[in-house]
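Just one protein chain is left out here, and the rest sit where they should.
Per-chain residue numbering starts at 1, and chain names A, B and C are given in the order in which the chains are listed.
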Amino acid sequence: MSLKNSNLAQAWLVLLLATLFGTALAGIQAKLGPVIEANKVKETMAKIPVLVLGEDLAAELADDNQTLTIKSRVVEVKKNGITKFYTVYDAWLPEGKVVGHVVKADGQGYADKIELLVGIDAQGERITGLFVLDQKETPGLGAKILEHAWRGQFKEKSTAKHLSVVKGGGVEEDEIDAISGATISSKSVTGIVNSAVADVVSHLDVPAGPENNKIPAVQNKEPGKNSKNKERS
Amino acid sequence: MMISLGIAGASMLVMAVIFSYILGWANKKFKVDVDPKIEAVIEALPGANCGGCGYLGCSDYAIAIVTDNDPVNKCTVGGAACAQQIADIMGVDVGDMVPMHAIVHCNAPLSSRLGLTQYMGEQRCASAQQVADVQACTFGCLGFGDCVQACNYDAIHIVDGLARVDYETCIGCGACAKVCPRNIISIEGFREAAIPVVACSNKDKAKDAKAACKNACVACKACTKVSDLFTISDNLSKCNYDDYSAQKREEAMKAIEKCPTGCIHFVGTQVK
Amino acid sequence: MDYFVEILLIALSASIINNFIFYYFVGICPFVGVSKKVEMAFGMGCAVTFVMSIAAFLSWSITVFVLIPGAPVSTFIAGFFTTPEAAAQIDLTVLSYIVYIFTIASSVQFVEMYVRRFFPPLYRSFGVFLPLITTNCAILFACLTIMSHVAGVDNPKAVWDLGKAMTLALFGGLGFTIAIVIMAGIREELELCDVPKPFEGAAITLVIGGILAIAFMGFTGVDSGVKEALTPSPQVSQAVVHGERVALLDIKDNNIQGVRMP
């Protein structure tokens, strides 16, 4: 019918360009896609050894170029009506011993979302490290949560205690010294750590690694609630 | 891998077809029947949207010409050439092409203004307008030169506190009229080289007008008695420029003599 | 209740806290160019909000139904050529930028024709803005924010639905209008002030925009406050109940639910 081909005829250039560009971009996506995926995963995976073992052990591991086997799973937690999702990365030493877990948690910061990686030891008693993945706090003030010194305070903190933020020195066992001028950011990070640790601590038990093959190799573990939920002593 | 290329190309094609079909259909269905004449007239107009013709912009003026056939010679910037072009398009004769110029309806230099106070504020008419009694006359020219700044043909200057138009260079684009906070500048068609003008805009009663300025129009009707060019409306006389012609020159001269405060003048080029 | 809180937070943050102009810097060209008179600015604001909602609706539906991997349309088409689960892996998000800009350009053109045909006076008043809107960053930015909340999210629960997308578009447009009308009001007053010659026009607008941005920064943190106020967060307090330390998780309607602490 004339109406159809007249305006389509006019727009033939647009149609040709659209298809051409569409296929070209798909080609580029096919080539670059995996590289981008690798970047994304690498960004989180690279942090796990440092978080779980601490710098010196991780460096030592890296020297004799062994790597931890790391698997991620999504833990769903129902708490007073709201279901929260945490991605948990479990890390095994090459010889199969579970060495620790890293929880990816996010929460509301002062300006916008803050995303954290919280390292917890194998038994789930101690926090072994903290890394800030993504934040938009005010540069120069809130952004100080990225600093190694401040993050270091979380190391060796017990997961049982509820961490609280204190201003100005005098830091007891389960207290975090707030950044001067950025109490809200410090409070929100500590709050996220507390809620992440409290939610996930009961889901941390993971069968030992493939070596002491008590449990068959856990390669094809689908994410989701992990099967064993051993009642801790 | 090949599949994703194919799918991407296909979905883009499908989307492009859908959208261009909708646009094509809309193009047909929503065809606004714009009179081709209007487009032609818009083409002929300079397109500066300066508003000199008194309309919102060229397209407005073009619509006015075609729909309610307004005079074709109102475009000051385009001048005679563009008026001729539009006349050909419209098949109308150009009619006497009247040059447009600005007229300042105030003839009181600082010396003849009364009740002047020392105004220390912002040296701009727009700001002075906000301040009460800078000078007794609340209608007349403030003389801070907003019009001078607005004019980009350098055709208006402040002489002894009063805005004076240089009729050689003024093309009547109306920029000064737009910017004058007291709206005492009007853009009129000059049928002759020089036309009589009541150079005052004081609408107060005679007593207040006299208290405000030495040569204000006090609506004494002397000019209307002598010549029918002038009419009085709310205490202010106004000259009808359209039906002034060379023959009425003596009438106008007589009115100028008769006017007690001398606020009627001849303005334009070759003022004798 | 929880859904309503999220909608309110998105609305609040899009309109005032993370205002499109003062926080995200999108839509600066009309902000500097059009904000001379309040009516023009308001007209521009309404036009942008209107087109932004259409663009948000179109981009949300296309992203959800065509672009993201496992979207119904792309799996359906791919189903003919390959095995079903391979079809679910077809990921067309790379096309998102072309698709968005294509939909925006076409919808602006469509709206322009429609308004020209049925509302000539309305067209004359803001007709000149419509082509200007296609190259307005605010609209594409809104689509990109929606895409980042739909495609770039790993856990399925946090994907935005249509309601949230439209809220972002509407209140983002509202924030844009607020900002541009405030600036138009200021610039109208500016006519009377003595602005130094080199600063006239865009330079002074940007400096004033900076001051306005500082003022709008005052709103940061409001959304975290509102969120705390609205979410019924349980007070995790500890109590000793007959000799055992119990974490009081829920002390609403005064029956103490507790969980034995380790």
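As a working rule, contacts are C-beta pairs under 8 Å (C-beta built on N, C-alpha and C of every residue); 3 or more make two chains touch, one makes a residue touch a chain.
Here is the rule we use: contacts and distances are computed from a predicted model.
Missing chain, UniProt protein name, picked from "Dihydroorotate dehydrogenase", "Heme exporter protein B", "Electron transport complex subunit RsxE" or "Branched-chain amino acid ABC transporter permease": "Electron transport complex subunit RsxE". Within the set C:106, C:177 or C:224, the residue that contacts the chain not displayed is C:106.
Of C:94, C:115 or C:165, it is C:94 that touches the chain left out of the display. In the full complex, chain A contacts the hidden chain through residues 10-11, 13-14, 17-18, 21, 24-25, 28-29, 32, 35-36, 39-40, 43, 138-141. Contact residues of chain C toward the unshown chain are 22-29, 32-33, 94, 97-98, 101-102, 105-106, 109, 131, 134-137, 139-141, 144-145, 148, 196-199, 202-211, 213-214, 217.
Operating definition for what follows: only the chains that are shown with their structure count from here on.
Overall, the chain located most centrally, as judged by its C-alpha mean against the mean of all protein C-alpha atoms, is C. Between chain A and chain C the centroid-to-centroid distance comes to 26 Å (mean Cα coordinates, whole Å).
Mean C-alpha position of chain B lies 45 Å from that of chain C.
Shared interface positions of chain B, i.e. residues touching 2 or more other chains, are given as 4, 6-8, 10-12, 15-16, 20, 23, 27. With touch defined as above, residues shared between interfaces to two or more other chains in chain C number as follows: 91-92, 94-95, 98, 102. On the side of chain A, the complex with chain B involves touching residues 3-4, 6-8, 10-11, 14-15, 18-23, 25-27, 29-30.
Of all the residues in chain B, the ones that touch chain A in their complex are 1, 4-13, 15-17, 20-21, 23-25, 27-28. Chain contact summary for the complex, chain B toward chain C: residues 3-4, 6-8, 10-12, 15-16, 19-20, 22-23, 26-27, 29-32, 122, 124, 126-127, 130.
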